[in-house]
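Just passing along the structure, written as structure tokens.
Showing chain A:
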Amino acid sequence: MSKRLFHCLAAGALAVLFAAPTVVVAQEPEIGARPDTDGLPKSDVREIDWLELLPPEDLAALEAMPEVDHTGQMQMPQAMTSTKTVAAMDGVRGKVPGYLVPISFDENQRVTEMFLVPYFGACVHVPPPPPNQLIYIKPKNPVELGNLWDAYWVHGTVRASLVENAMATSAYAMELDRLEIIEE
Partner candidate 1 sequence: MTEVLRIDGLRFAWPRSAWALAVPALALDAGERVFLHGPSGTGKSTLLNLIAGTLLPQAGTVRVAGEDVAKRSGPARDRLRADHLGIVFQQFNLLPFLSMVDNVTLPCRFSARRRERALQRFGSLDAAARHYLAALGLGDAAQAKRRVIELSVGQQQRVAAARALIGGPSLVLCDEPTSALDTRNRDQFIELLFAECAAAGTALLFVSHDLSLAPRFPRQQALGELAQAEATRADDASTGAAA
Partner candidate 2 sequence: MSGLIGLAWASLKNRRATVLLTVMTLGLSVLLLLGIERVRHEARDAFLRSVAGTDLIVGARAHPVQLLLYSVFRLGEPTANLQWDTYEKLKALPPVAWTVPISLGDSHRGYRVVGTTGEYFERMGFGDQRGLAFRDGRAFEALHDAVIGADVADTLGYAPGAEIVLAHGTARVATQQHDDQPFTVVGVLARTGTAIDQGVFVSLEAIEAIHLNWRGGMPIGRARVDVASIPPERLQPKSITAVFVGLESRTATFQVQRVVNEYRAEPLTAILPGVALTQLWALMGGVERALLAAAGAAVLAALMVLLTTILATLNERRREMALLRAVGAGPRHVFGLLLAEAALLTGAGLALGVVLLEGALWLLGPWLEARFGVFLSPGLPTVREAVVLGFIWAGGILLGLVPAAVAYLRSLQDGVAVDR
């Protein structure tokens, strides 16, 4: 009995000891999470497709558009700058898949403002997302983001601002409920 006790204690002590540096070392990023308040079971959460955010005329223009123009001028491209929003999407609650681009941080290195974009990376064979394919998010509680390549389901309520003029571009924003990493 005594020898076993001895060995058990020693093993237990060593095991817990490794917890201390591990706590410091293994900095898994936390996803800022708030309780899911829509009350729906997960499978009932409405999936929002990015194309739903495009007004029909933009969608038609997309389909009619030629290949990406690589003229290399310091000019804003003619096509794909649409800022029109679909008013019907305002207030729609659901989840949008995409990637998060951080814009601002707080003093604890958490993200206070970010963009949700449909695809990652400035891949040169694909044009950058036009304004109405971006969703601006300013979470109530700053979130800690891990690496830039994680895809997320972003749960929240879409807001489409209705202001539109030459200088100020209207945009989609989202009231964030929670972030969910998309696993493989």
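Methods note: a residue touches a chain if its C-beta (ideal position, glycine included) is under 8 Å from a C-beta of that chain, and two chains touch if they have at least 3 such contacts; residues count from 1.
Basis for inclusion: all candidates are chains of the complex that A comes from, given by their letters.
Remember, predicted model here, so these are calculated numbers, not experimental data.
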| item | value |
| --- | --- |
| Complex member in contact with chain A (any copy), out of 1 or 2 | 2 |
| Partner candidate 2, residues of chain A touching it in the complex | 2, 5-6, 9-10, 12-14, 16-27, 70-77, 80-81, 83, 101-105, 107, 109, 111, 114-115, 117, 122, 124, 127-131, 134, 136, 145, 147-148, 167-169, 171 |
